[in-house]
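Left out: one protein chain. Kept in place: all the others.
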Amino acid sequence: MNNSLKQPANIVVWVVLLTMPYWMGFVGGYTELATRILVMALGAMALNFLLGFTGVLSFGHAAFFGLGAYGAAMTIKYIAPSSMLALFIGVLVGAIAGALIGALIVKRRGVYFAMTTIAFGQVFYFIAFRWNTVTGGDDGLNGWHREPINLGFTQLDIYHNPMLFYYFVLVIFAVSVGIMALLLNSPFGRTLLAIRENERRARFLGIEIERHIWMSFMVSCVFMALAGGLYALLNNFTDPRALRFDLSGNFVIMAVMGGMRSFWGPLVGAAIFVALQDVVSSHTENWMSVIGVVFVLVVLFFPRGILGLTRKANNS
Amino acid sequence: MSGNSKLNIRRRNLLQGGLVLGASQIASPFIMTARAEDTIKIGWDNPLTGTYAAPGKNELIGAKLALEEINAKGGIAGRKVEIIVEDSTSGDAGTAVQKARKLIDKDKVNFLIGNVNSALAIAMAQVSNEKGILHIVPGGHSDTMTGATCHWNVFRVCNTTQMEANAIAPTLIKTYGKKWYYITPDYAFGHALQSGMEKACTALGGTKIGGDLTPLGTTDFSSYLIKAQSANPDVIIFLVQGDDMVNALKQAVQFGLDKKVHLAGAQQELENLKGLPPEARVGNWVMEWYFDQPNVPHVADFNAKVVKASGYVPTSRTWFGYVGIWTCALAAAGAKSIDAAKMAKALQDFHLPPEIALCPDGAFYRAGQNQLISNLYVGKARVKGVKGPDDLFEVTSVVKGADVAGTLEESGCKMTWPA
Amino acid sequence: MQLILFDVFNGLITGAFYALMALGLSLILNLSGVINFAHGGFLALGAYLSYTIMPYTGFFGALLVAPVLTAMFGLVIERFLIRPLYGRDPLYSLLLTFGLAYIFEDGSRYIWGAQSVPYQVPAYLSSPLSTEFFFLTGYRVFMVVLVALAVGALFYVLTYTRLGMRIRAGTRDLETVSTLGVNVRILRNLNFGLGIYMAGLAGALAAGLLGLQPTIGTSLLMPSFVAIIVGGLGSLPGTLLGGLLIGVASGLTTVILPSASEAIMYVMMGLVLLIRPRGLMGEEGRVH
Partner (left out) sequence: MSLLQVQNVSRHFGKLVAVNGVSLTVEPGELRAIIGPNGAGKTTFFNLISGFFPPTSGKILFNGQDVTALSPEQRVNRGMARTFQITEIFPELSVADNLRIAVESAAGLRLRPWLGAKDRGLVRARIDELLDLSSLTPKANRMVGELSHGDQRAAEIMMSLALNPKILLLDEPAAGMGDQETYDISRLIRRVHKQQKLTIVLIEHDMRVVFNLADRIMVLGEGAMLAEGPPEDIANSEIVQAAYLGKAA
């Protein structure tokens, strides 16, 4: 791939992310919007590990996002007031669910895979929605909040300082994205690309397709759950909508809008989508139509996404 | 039905707002300081879409009316007032919370209003309390909001579920019988409402002979209705709300239950009755406010203004929104300040003036609980309007809020004030 | 005993709805490879159209006309929005219909308002047939009969008409069908319309039982997906069976444990995937 282009792009991305809270105000944003963008971007990139780099469409990934969120929220509410433990448990829950469901559905392909993921995603939605005593049902899980992080020598008060929380999320984002990049540039990552590009050829190179899709699904679920955990910490709250299929669709459109074949595409898509939703829903009660039209326009006119456009221009 | 006009209260000016905020951030990026602005801002974080869109919009109509009146009388503390409207969605508390934070952090609102959905209201209250903003809940009924999880800064206009239960129970026992069967939505609100009804029922010598917890969003109630019918109760109590209530009543009437058993419930809304086919407008209910009060001063005036603005008569929701916004202005006037703590103090046992209370016995925020105590209207749904097509409820008795509100101790609210 | 009998009957009604929705979805999925997320939106549209024209045409007229109007709208949507996506990654049609679902919900709210509208069925239908079996209301029986007729008609069309045979052949092997001189574009268009007709009909019927508001279709969409997976992808009889099965299963669960009435569908789906991955009546080799 275009290695020459990668380095400057990386620098731009990190500079933008590192300074975002400082200029967010100029463009009409606010710190928590910046944090939200980061969290959603992590989710979209996690999804894209599967969608863009393995070629497998999951349309029920919000389930794992939500499981991460509930795992984190319930840890703080019922077990121990620790943000780090909360994230860990959230990821663990998402990973276990991912492993089980992944094993059930890896044999399916294309639309059928997508459809099964949608249906399975709803299982968790209904559990969260109906199991009032534990999950708080439709009312969501409140009465808890993210806890300051004790580093031994000092304490990071991510609860009261939104700016500090942003950088806390950014560090986790950087580590996660770094791991995903490492995986994608490894033989394992190339194997996934092979599956995306041509499953038949990959199979006849001796690659166990199902096993690799399952593993990619797991990686994706782990980071999705992490994003969900961070989302719960961001809101100091979680509710069943965090696992519903609409959110799954939003993650997919973020990845596609930004460009699902490029590493940073989902980040760009998430930034645009989250900001757009924020602005539009403040201006009109018909924001759903606007979002719907964005879906339609992206599909019809920018199927390769925004970064897909620039890449095309570079190639020619 | 033009959706856009409703948000014309304040169109965000992206560029301008952004520049001002940006400038303040250069100075001290880590500290969000409140800026002196020439307008007083009220943040409106309430449903415009989803299940509760109809009540949410009606609350907004009342709010707009109050806003006009307040500005016509010189605003709050001599400053013009504006409402910044955000759609909280009907069920997505994550969005509601995010919008609340946005209104407080970015728009620097002086007041926060919302929400129809008590779950969202409670989630928002956590934010407003953390930030120390005066927060009015116009229409979320969950008891805990002015009970176990009460906050010094959170005031509620609509009634608690217990008040509604206490208001209707005597009528039902006396007129229809003592054996009750419940159809209750299976979530916190429903559980609270049912236990309220049971308490009120037992106190009057009635008994519960059965009940079902129906999942929220149930579309087919027939199984429950059949069970209820075979338990042979005197009254079937419908505690489901919104769309669930519409579904349940529609199906109950199709089964002919209304001809065999008495149908009733606690909270009813004009919005629901309008959505039912005429034959399904049955049963005894409580309304929290009703427009047909010919003997109460100022009501006719209020009705006329709302009809002029929206084309429909006001519902209790319209009144909630109206009272909610007026509460902001009255609190500031009472405290002679826009400091949240001072305003909250000023609202303790504060009586609304009659032109805003719009009910025969007046309305006041009970101290130590921040709950508005007004009148409740017990009566029957009717198939066809008498005074206009929307007059679908016949008030049989008006109950004094103070009589059904229980004691402050019973509410379970232990208010802690900021140091 | 009467109660169980009732719950089976009731489950069949629910299942009939799921099946009606799912058959439409399945038709479109099988021939065009499109998961129509907007199907719930089309259902709502059918219901609202029926509500709107009822004052002019009466109940039965509306029941006849509204689904046709919905289907015509579907034809237009297919022609201009979905057709350009054939042959591309199924991801895109999924996203497109997902976006359409948003627009439909918002559009319904804009036109007809957020609160339920009173949808009235004739009085003689909306009362019990007998005092003993009071749960057999005229409307419920009427609905079951109508759904049965519609499903019967669908299978008749698919089995005995030229269009139907082409649709079935196209589902198996679209390439061959096109080389035989069948215009695949028109075939897919008509097939889409047929699927949407089922959604419109389901909507016009459902509004007599449920509150008619903009999200009326959403609650029926997910069970339809489950019905398709349980019944077996690619098999219309399977879809029908799947719909009825999960309907009855959730009806019976309502008696025992109401809060699990939805969970049971997903449990069934999980079991089917585990034991018989291609679904109850799915064709072999369709797993992939």
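A few notes on this one:
Labels for the chains are A, B and C, by order of writing; each one numbers its residues from 1.
Following the convention adopted for this analysis, contacts are C-beta pairs under 8 Å (C-beta built on N, C-alpha and C of every residue); 3 or more make two chains touch, one makes a residue touch a chain.
These figures come from a predicted structure and were not determined experimentally.
The chain not shown here is in contact, across the full complex, with A.
The hidden chain makes contact, of the residues A:149, A:207 or A:279, with A:207.
Note on the undisplayed chain: of the listed residues A:57, A:105, A:169 or A:194, the one touching it is A:194. In the full complex, chain A contacts the hidden chain through residues 182-183, 186-188, 190-191, 193-194, 197-198, 200-209, 212, 215, 261.
Here, only the chains that are shown with their structure count from here on.
Identification of common neighbours of chain B and chain C yields A.
The chain with its C-alpha centre at the largest distance from the centre of chain C is B. For the pair chain A and chain B, the distance between mean C-alpha positions equals 36 Å.
Note: centroid distance chain A to chain C, computed from Cα atoms, is 32 Å.
Shown for chain C are the residues that touch two or more other chains, namely 106, 110, 259, 262.
For chain A, residues touching at least two other chains, in rising order: 130, 286-288. Note for the complex: chain B touches chain A at residues 3-4, 6-7, 11-12, 14-15, 17-19, 21-22, 24-25, 29-30, 32, 48-49, 84-87, 91-95, 97-99, 101-102, 105-106, 118-119, 122-123, 126-127, 130, 149, 186-189, 191, 215-217. By the touch rule above, chain B contacts chain C in their complex via residues 1, 3, 49-51, 53-54, 56-57, 186, 212-215, 217-220, 222-224, 226-227, 229-230, 243, 246-247, 250-251, 253-256, 271-272, 274-279. By the touch criterion given at the top, residues 21-23, 25-33, 36, 129-130, 132, 136-140, 142-143, 145, 161-163, 231, 235-239, 241-242, 278-279, 281-288 of chain A touch chain B in their complex.
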